[in-house]
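So, chain A:
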Amino acid sequence: MSKYGLFLGCNTPALRPDVEHAIRKSMPQLGVDLVDLPGFVCCPAFGTFPSADEDAQLATNAWNLSLGEAEGLDLAVQCGSCYSSLSMGSHLLKDPKKLTRTNELLAKGGRSFKGESKVRHMMDVLYNDVGVDKISKTITKSLKGLHGIVQFPCHTLYPSEVVGFEPDKGPPHVLPDLLEALGATVEHYSLEYQCCGGAGGFHKADAPAAHNFLKSKLDAIKTETKADFIVVSCITCLMWMDVQQKPLSEAGEETYNIPVFDYNQLLALCLGAPAEQVAAISTINRDAVIEKIK
Partner candidate 1 sequence: MSEPTPQFEPVIVAFCCHYCAYTAADQAGAQRLSYPANVKIVRVPCSGKVDALHLLRAFEKGADGVYVAGCLEGDCHFNNGNTRAARRVTQVQKLIEEIGIEKERIEMVLMSAGMGDRFAEVATEITEKIRALGPSPIRGGKPAPARAQTKASAKAAK
Partner candidate 2 sequence: MIDLEQSEVIPDMWKDVFDSEDIRFCFNCGSCISVCPASNASPPLLIRRLARLVLLGLEDELLDEDTPWSCVSCSRCEEVCPMGVRPFELGLAIRRWQVRNDETRIPPSIVELYKEGYTQPVSKAVALRASVGLGELPTIDKYPEMLKGYQDMLMATDVVSNNDYMFKG
């Protein structure tokens, strides 16, 4: 049984708690114990302290990391932004000067950080700790007959010097492999590795451009694949791809209604968890897919 500090960030618990519930339901069944971290704060998101003050950025990163470190735990993270922010923080804190300065600040809040606690993405834990074999053996229902495409969260891929958990160089395959372990058929298409465009200030700066960017991706999925659903592993990707299909459909001739799931939601469903708890909140109706999970 492995044990991690569960770092949830802001969006998941506040806006998509069904994903949180899916995590809480699925991971322990696969032997991953998750421990809550009292007093956790925002990772901090890149648009906050990282855009304002590096000291505050690293202090906040270290605040969260120190909560795990105090328990002797690494952090398990689902949101791509949180994962990336915390990983970047850990990376920068390898610089002894920065670590010292950060500890000066942490001391004011009564904490300290040695740099021991690591940041792991939920998919990293599932792939590299649990393993696809165990997943396919443990599930009681499967996605057999369903076609899915994968949205790779950029934050889990780049920069590969700082983040990532693919076992080898070359095209990423952890997420597709995990999806296949659930019995789904994974399809590939031209814009597979394109960003969803949902994070940061892109849509604030130019909403039509951000929409078009997503549209190109959805169009490619529609014309090139038989996808029944999109699977993501980042709360930002999930919300952006789920929520924006409606305005996109309203604005143009094309209609988009491709259900979007977080991987843990599908995993929990395959482990028999009730959809009302683990896959309840979405803009695009997901019932058709959920019904087919047998």
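The candidate set was assembled so that all candidates are chains of the complex that A comes from, given by their letters.
Just so it is clear, a contact is a pair of C-beta atoms (placed from the backbone, for glycine too) under 8 Å apart; a residue touches a chain by one contact, two chains touch by 3 or more; residues count from 1.
What you see is a predicted model, and the numbers here were worked out from it, not measured in a lab.
Engineer: Touching chain A in this complex, which is it: 1 or 2?
Structural biologist: 2
Engineer: So in the complex, the part of chain A that touches candidate 2 is made up of which residues?
Structural biologist: Chain A residues touching candidate 2: 8, 10-11, 13-15, 17-18, 20-21, 24, 36-42, 44-56, 59-60, 63, 81, 84, 104-106, 108-111, 154-155, 157-160, 162-163, 194-195, 197-202, 204-206, 209-210, 212-213, 276-278, 280-281.
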